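The complex appears here minus one protein chain, its other protein chains still in place.
Chain naming follows the written order as A and B, and within any one chain the residues start at number 1.
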Amino acid sequence: MKLSEIVKLLNGKLDGDGEVEITGVGKIESARPHEITFIANPVYEKFYNSTRAGAIIVSRSFNKHLSGDRKVPVIIADDPYLAFVELLDRFAPVVELLKMGIDNSAVISKSAEISPDDISIGAHCYIGDECKIGRKVRILPNCVLMAGVVIGDDVLIHPNVTIYNGCRIGNRVIIHSGAVVGSDGFGQAKNKDGTYRKIPQRGIVVIEDDVEIGSGCTIDRATLGETLICRGVKLDNQIQIAHNVVIGENTVIAAQTGVAGSTKIGRNCIIGGKAGFVGHIEVCDDVIITAATNVSKSITKPGVYSGYRAQTQKKELRQEASLRELEILKEKIKNLENKIKK
Amino acid sequence: MKLSEIVKLLNGKLDGDGEVEITGVGKIESARPHEITFIANPVYEKFYNSTRAGAIIVSRSFNKHLSGDRKVPVIIADDPYLAFVELLDRFAPVVELLKMGIDNSAVISKSAEISPDDISIGAHCYIGDECKIGRKVRILPNCVLMAGVVIGDDVLIHPNVTIYNGCRIGNRVIIHSGAVVGSDGFGQAKNKDGTYRKIPQRGIVVIEDDVEIGSGCTIDRATLGETLICRGVKLDNQIQIAHNVVIGENTVIAAQTGVAGSTKIGRNCIIGGKAGFVGHIEVCDDVIITAATNVSKSITKPGVYSGYRAQTQKKELRQEASLRELEILKEKIKNLENKIKK
Partner (left out) sequence: MKLSEIVKLLNGKLDGDGEVEITGVGKIESARPHEITFIANPVYEKFYNSTRAGAIIVSRSFNKHLSGDRKVPVIIADDPYLAFVELLDRFAPVVELLKMGIDNSAVISKSAEISPDDISIGAHCYIGDECKIGRKVRILPNCVLMAGVVIGDDVLIHPNVTIYNGCRIGNRVIIHSGAVVGSDGFGQAKNKDGTYRKIPQRGIVVIEDDVEIGSGCTIDRATLGETLICRGVKLDNQIQIAHNVVIGENTVIAAQTGVAGSTKIGRNCIIGGKAGFVGHIEVCDDVIITAATNVSKSITKPGVYSGYRAQTQKKELRQEASLRELEILKEKIKNLENKIKK
């Protein structure tokens, strides 16, 4: 594909030779002469002179004066990263993950309803009684869907995923390996003799449309009713979602975060990795929680929160700064004490 | 079932019409007219006027004056939550997870001894040489039991669980999906050239009776001897138990907690989520560790401990409060300095 054609495709502006032939995409450090790359973050501008790439997608604010002797053609785009993603989809080879059809080794209940349309079910899968599986669904090898699981259209389930009985998965959902959807919530009532009695967990998990669930996530079923992952939520790896939790639309959560029982997180939130939420609280829409923050109270105002015990980031950073000055404060007090003695 | 019959069953006291017909259970926010619900926590009393439930189980301290025009029949019980659990077991449909018998696709060693009594072993399970499996055991699809694993009676193992060779599981144990029992402890001895040599891990894991293990937990085998999860322990999801750890009877641990090698935690402890324990320490009986607390020294007195570095909760909260006053302290010191200058 000629660079001039890519320029049109991306609706960008060309600065350089449009005749260059582009056959692939690459990272700026390692792209080859017929590959196109991008600079979205200024810290990567330092690679401009050394890259072997055939062309670079840059933003309007890209500093042309960086260029040395060699002139690499650039495409100026509104959002170089999104433009590059567009090309990724076009150039990078998509691996066909599985052959169409149902593998002979899969064990599928006679009462399961599986759309015949573009389905692939891999080796050693188990599909329980009365499951319902939509169109264009790919279930990779060694997945288990217990009885009554409902899967929408266009869903991709990677190997070794478990979905417990009765859980419902929407359309265009992606679930990565090792994830568990619908295990029992942690409900234990203390008996008088100190032992515990298991509270039956009779609810389900509902995963709405366009959700992605990372590898090793665990999402517990509700005691009664539903644990709910709303439309457009994106979960990174090893996230723990307890029973009766609700995660609002288009909220993204980074790896190793945990949300305790019955907590509700709003829409359009951004949650950093290793964050923790105690149970029975509410976090409103449009909240940003930084990595490793522990949220122990409800949050009612949009904003950025951080700290070992979550505060507004502003307060927390000020406190952190004060803490680093403690030594100086101690010194000052000693001086004052000495002066007063005199 | 008539409400009057439920009253007898729960050994409670009725206030209202005993003729109401109850056919199920529900949450107070969403229960339907023939369902019974409960209020254990006063914060849910606000739903009294709006609930559509046919009856409510309440505690002795329930405030009757809340009731508006509509009179919902109530059952007064010692512990409304436990009473409700009783009804859950009776009303909510229990899904039969698996058909009796051994699925044709399971691969079972000839030397494995499996009780013929009420057993179910799901599709694609692997049962290794000389395993011993007791009565009324359900092993759901795609589980792997390596050689010499011993399983007691009345055990439920959810899909995609792995149990390494030689590990022993007691009676009435529940293990959730993705859990791994018996992987190698993290033993690495540094060589002089900076590389590491693997310390063979030749011990096992012993899970005693009435233990529940959450989804995604990993419990490592001992170097020598046993990693021991004692009777009645309840583990939430994604908990990491290192080699040679001992968790005492009836201790409950919330999700994403980690316990490093050779640490011993006592009986009747309650450990919050995301807690961490360094290796080679001991925590005595009856200790409460709050969520996200890191325990780096042995604990010898019962009580509540919390903080980024665990202290008694009392100390930790006072310290936290002081920290929030740091700005004021700085101000005070500045004032003192100014006064002295004068």
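Definition applied: a contact is a pair of C-beta atoms (placed from the backbone, for glycine too) under 8 Å apart; a residue touches a chain by one contact, two chains touch by 3 or more.
Computed from a prediction, not measured in an experiment: that's the story for all the values here.
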One chain isn't shown here. Among B:Gly134, B:Gly166 or B:Gly248, which residue touches it? B:Gly166
With the full complex in mind, choose from A:Thr51, A:Ser120 or A:Asn160 the residue touching the hidden chain. A:Asn160
Mind pulling the chain A residues that touch the left-out chain? 25-27, 30, 81-82, 85, 88-89, 92-97, 103, 105, 122-124, 140-142, 158-160, 174, 176-178, 210, 212, 214-216, 232, 234, 236-238, 250, 252, 254-256, 268, 273-274, 291-292, 308, 320, 323-324, 326-327, 329-330, 333, 336-337, 340
What residue numbers in chain B mark contact with the hidden partner chain? 105, 107, 124, 126, 142, 144, 146-148, 160, 162, 164-166, 178-180, 183-184, 186, 188-189, 194-200, 202, 216, 218, 220, 224-225, 238, 240, 242, 256, 258, 260, 276, 278, 294, 296, 308-309, 318-319, 322-323, 325-326, 329, 332-333, 336, 339-340
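To be clear about the criterion, only the chains that are shown with their structure count from here on.
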Note: chain B sits from chain A at a C-alpha centroid distance in Å of 26
